[in-house]
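The structure under discussion is supplied below as structure tokens; questions concerning it will follow.
Every protein chain except one is present and positioned as in the full complex.
A and B label the chains in the order they appear, each numbered from 1.
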Amino acid sequence: MLPDIVALTTSPSLSVPWWKVVYDFSSLTEWIDASLHNYMSPFWTTITEMLIIGVLILLFYAVIGLFLVYAERKVCAFMQNRLGPNRVGPFGIFQTIADLFKLLFKELIPIKNADGFLFNLAPFIVIIASFMAIAAIPFAKGLHAIDLNIGVLYVMAVSAMGVIGVLLAGWSSNNKYSLIGAMRSGAQIVSYELSVGLSIITIIILAGSMQLSVIVEAQRDGWFIFKGHIPAFIAFIVFLISSTAETNRGPFDLAEAESELTAGYHTEYSGIKFAFFFLAEYINMFIVASIAATVFLGGWMPFHVGHWVGFNYIMDFIPPFIWYIGKTFFVIFLMMWFKWTFPRLRIDQLLTLEWKYLLPINLVNVLIMAFIVLMGWHF
Amino acid sequence: MDKIQLGEFIKSLASDLEIKEGKQYLEVTVPPSMLYQLARQLREKEEAQFDFLFCLSGVDYGSDLGVVYHLRSTIYDHVVVLKTRTSDREHPQLDSVADIWLTANFHEREVFDLLGIKFKNHPDLRRLFLDNSWGFPLRKDYVDDINIVYK
Partner (left out) sequence: MEEKEIITTPDEEQEYVINMGPQHPSTHGVLRLLVSLKGEKVKSIQPHVGYIHSGIEKMCESITYPQIIHLTDRMDYISAHINNEAVCLNVEKALEIDIPDRIKVIRTIMSELTRLQSHQLWWACFGMDLGGLTCFFYGLRDREKILDIFEETCGGRMIVSYNCPGGLMYDIHPNFQKRVKDFIKYFRKILPEYDQLLTGNVIFHERSRGIGKLTKEDAISFGVTGPTGRASGFSCDVRKHEPYSAYDRVQFKEILHTEGDTFARYIARIDEMWESMNIIEQLIDNIPEGPFAVKMKPVIKLPEGEYYQRVETARGELGVYIISDGNKNPYRVKFRSPNFSNLSVLNHIASGFKIADLVAIGGSLDLIIPDIDR
């Protein structure tokens, strides 16, 4: 039983254009839910839905992971006057799949005197943390595994769990470099979590909600980065810096710091266990980029300019999912850009940057934003 | 100071010196007992100020083992070559100059490693390149049937 889209779109009672309905995934998901209910009990419906969503997210995860690795190699090649992968498939697009097979077939080297249980557990903690965070991200209207009313808090809390895996990996490897890397990572993530949180709080004040779908909906008439005057822009910059640090990417990749600590916390990992760390890094990057896109850049909302009706009308044609992916990849590109341009910071400079600069800026920023909202000066 | 003046000056610093005007530099041969004292004077005397030890080489002269110090003054730009030798091939021992020129620390370790000359008062006299079981390869009587092809 398909939903009667034609009836809906032609219905004079609904003045919304037809594409808005097609782009709204909630009718599709509601139809699936309803038809499942027809065949099974509510309990089994929930189980089946969870399974479907799980499989879909897993697929999405793998595809995004592979694509991001490819994208990073191409972007990095572009920055460095190289061609990048260009042998496997057209423009080398199958290179990462070949890499994946290589990693799958590689030997898992057992480490002497390593704490076996924790050593094997660590990559799973890292990957599960990033896996869980993806559930709460709104990809398009209605395309949402779970719409928690504290979505932002949930994503931040869950993605910060990854540091436990990093610490365990460093500690259990029985390698001095790994331990230094893990300790650095711990200090770094704990510090930068503050900045990420505070910069998001700035926007939460503006949006008045922690629910991601509400935050997106509130940006219908303008993205928060434009609506929130200068404080929102500052918050965006701070978020960009601190989220790069939180995902352990350059110029803040001190936990790995290949020229100092060989490979930091994952020095001793090989094969698929290494691939987990590798993949988790890219997915974490995707998650923070999607948070940035959702919270600052309007999520899946199209770009609208004031009263330009024609322009806004054309923008509405572009599907929300494309908007969302486009914004996310824009942020990811920014992060790749500074990874491949800047040299690495030192650990004390990294902490100085956070505690002496970003945190005070952020605190003042939150105050200013609260004042603006209180006075109703925002757009 | 030119070579001749420098030779006169060095002669006044210590006795028992053999001073020769080489093709390139002034060469001074010192008995091992006088070495450290002369070196310190060359470093510290206002007129000499040899502050840059630019080469320290150990040489096996056949009967003797010796060390050659190439010294330069960065202030006056004059050069002197100090030579010293010891005839004791079993337990050769010379004074270390590592506290006068810090670069001598590594160079003396190298000489100790390759020629087996021990340096008294050296802060950290260990072999540098080779392990302890190795002989002293730069000596002329060093025999290695595996790695050296004898014609």
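Methods note: a contact is a pair of C-beta atoms (placed from the backbone, for glycine too) under 8 Å apart; a residue touches a chain by one contact, two chains touch by 3 or more.
All values derive from a computational prediction rather than experimental measurement.
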item: Option touching the unshown chain, where A:123, A:250 or A:299 are the choices; value: A:250
item: Positions on chain A where the hidden chain makes contact; value: 76, 79-82, 176-177, 180, 184, 250-251, 253-254, 257-262, 340-349
item: Positions on chain B contacted by the hidden chain, ascending; value: 22-25, 27, 51-55, 57, 59-60, 68, 70, 74, 77, 81, 101-103, 105-107, 110, 114, 128-130, 137-138, 142, 147-149, 151
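Methods note: only the chains that are shown with their structure count from here on.
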item: Separation of chain A from chain B, taking each centre as the mean of its C-alpha atoms, in whole Å; value: 66
